[in-house]
Each structure stands twice: as structure tokens, then as C-alpha cells.
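Each remark here refers to the structure printed beneath this line.
Complex shown without one protein chain; remaining protein chains in place.
Here is subunit A:
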Amino acid sequence: MAGRGKLIAVIGDEDTCTGFLLGGIGELNKNRKPNFLVVEKDTSITEIEETFKSFLARSDIGIILINQFIAEMIRHAIDAHMQSIPAVLEIPSKEHPYDASKDSILRRAKGMFSAEDFR
């Protein structure tokens, strides 16, 4: 493993995972648990959510990259994550372009403004 830093995890479709693994982020730990999940047609939402939560619980993961359309499936779990580490980054997927209005972080940032605040 490079240095003693944290890992980057990916939850995404096959091409997204393949690309990031080509980039060198893939790791199988001692328990042979990977830091990525390839979401296919038959992958259940429960499995995605469990994997996401297991990534959140792992202390060796610093950033979680997730396709936005998959993030939509487990939005409640992403919204509930308020800590800064691991950071959750929503990325586009082949068939679903990135939509900033759906991004949890931007929605949080947007939600702070109301007309009354600036009176």
C-alpha cells in the first residue's frame, strides 16, 4: 500500500470501477474485502447500502466515490452521513450525467439560504 494514508473506495457500474481500478485504487485487505463494489443489474439496494455503510465504518477509507444514480438509491444513508471523513463524492455514470441539484453536499449548502437570514 502506498504510504500509510487512507484508501479511496468506489461504488459504481462496471466501467467506472474498471477505470478507477486501472488508476490504482483497488485493494483487497487481509480479510479479502475489496474497497470497491461493481453494481450490476441484479445487485440489490440492500447490498449497496450495506457496502456503503461498511465503507463508512472502515477507518482505512478516506474518500468514497459513488455513481450519482446509485447514490439516489441510498440517498437516506448518504444524507445521514454528516462526518467529514470519509468524504462522499458523487460522480456521473455512463447513462446518467451529473446533476448538481441532486448532490447531497450542494443541497446542504443551498439549504442554508433563506430570505429571512439576509434581512
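In the analysis below, contacts are C-beta pairs under 8 Å (C-beta built on N, C-alpha and C of every residue); 3 or more make two chains touch, one makes a residue touch a chain; residues count from 1.
Quick note on the criterion: contacts and distances are computed from a predicted model.
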Absent chain [UniProt protein name; select from "Splicing factor subunit", "serine C-palmitoyltransferase", "Flap endonuclease 1" or "Vacuolar ATPase assembly protein VMA22"]: "Vacuolar ATPase assembly protein VMA22"
Listed residues A:I8, A:I48 or A:I74, member touching the removed chain: A:I8
Contact footprint on subunit A, counting only the chain that is left out: 1-8, 14-28, 34-35, 38, 62-63, 65, 84-85, 87, 89, 91-92, 94, 97-98, 100, 105, 108-109, 112, 117
